[in-house]
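Supplied in structure tokens, the structure appears directly below.
The complex is shown incomplete by one protein chain, all other protein chains being positioned as in the whole.
As written, the chain order gives the labels A and B, with residue 1 at the start of each chain.
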């Protein structure tokens, strides 16, 4: 395994940019839920970043198809890029629902989800740095942490649903909030999918 | 990579038949949404085609398990067959919901989804032809197009939900239509999963 050619460097640069874009998406989402009167504006901003992420993924695939030797197995890198994209899509989808459903008030559950997602995304960024530095076995620490955070997300969803069904009597508003919570929990699941993909890569290459 | 033995031909014949079955499913679905007074009849017809698709997948797996040398990696072909099956299942599941929920009127969103799915399915058929002709690198054009169509599906879902929550005041009817739209969007996601599987195959073999 050689991580030295100029293509390899370009490849990791793209992967890093994709991960950094994901961090920005998670940060702006945290901002968005504190400014729900401007949810439409935030949704548009996140949509733009999501498209930017798509372009990184596209460039990465084009590069992979040109590279003769790749630092990791071509297909694993592809899977990783697709999974990173899924996290961004998940966050952006929630922001879009907040806007479409005209949700005007954030709550402790939405805030807790935003915090969990930000933490997961930070762990993913570190993992990708370790991948580039070939410190594969260290990655397990981060993937374990991403899983712990996903379990927390599951707990938040349960608390949120319990509270929602106990207090909300308007079925249509209940449907909206239920979907917001579930979409957020799905975003934490997708971060776990990234962790699982990373673990698979480590297993093949360590 | 040799695509020449009689088993290879039989193998690609099965994959093609599976893809053609998927095209038929998408076409009949488009017909079904214009004849919702006969939704039960259409649901039964699509269920039959779905079962027919299951048999192709089954035969393909049996053949794969017997073949000593396969044109592509055995497991990739298997994944591809499973993913094709998922698209058919997704379309059939929506047709079933239209019948179970006694939806009597189609709308612009449902029609737009049907058009997107038909286009995705056509791209998949072309991809499988290119796979057989060993023109692997050309497949990327089709998979990119399938992704573009999936993004359109996402937009249609958002427009549909926005309109639904603005106009529909009966929560039970809202729940039904929300599920119809979401099931259709999931079908477009599954077509994207086929595209991702195809890209993976290209990466391994190109």
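Here is the rule we use: a residue touches a chain if its C-beta (ideal position, glycine included) is under 8 Å from a C-beta of that chain, and two chains touch if they have at least 3 such contacts.
Model, not experiment: these values are computed from the prediction.
*Asks:* In the full complex, which of A:13, A:67, A:125 or A:174 touches the chain missing from this view?
*Replies:* For the chain that is not drawn, the touching residue is A:174.
*Asks:* Touching the absent chain: which residues on chain B qualify?
*Replies:* Missing-chain contacts on chain B: residues 58, 61, 64-65, 74-75, 78-79, 82, 93, 96-97, 100-101, 171-172, 175-176.
*Asks:* Please give every residue of chain A in contact with the chain that is not shown.
*Replies:* 137, 140, 144, 154, 158, 161-162, 165, 169, 171, 174-175, 178, 196, 199-200, 202-204, 206
One rule holds in what follows: only the chains that are shown with their structure count from here on.
*Asks:* Counting only Cα atoms for the centres, state how far chain A is from chain B in Å.
*Replies:* Using C-alpha averages as centres, the distance is 26 Å.
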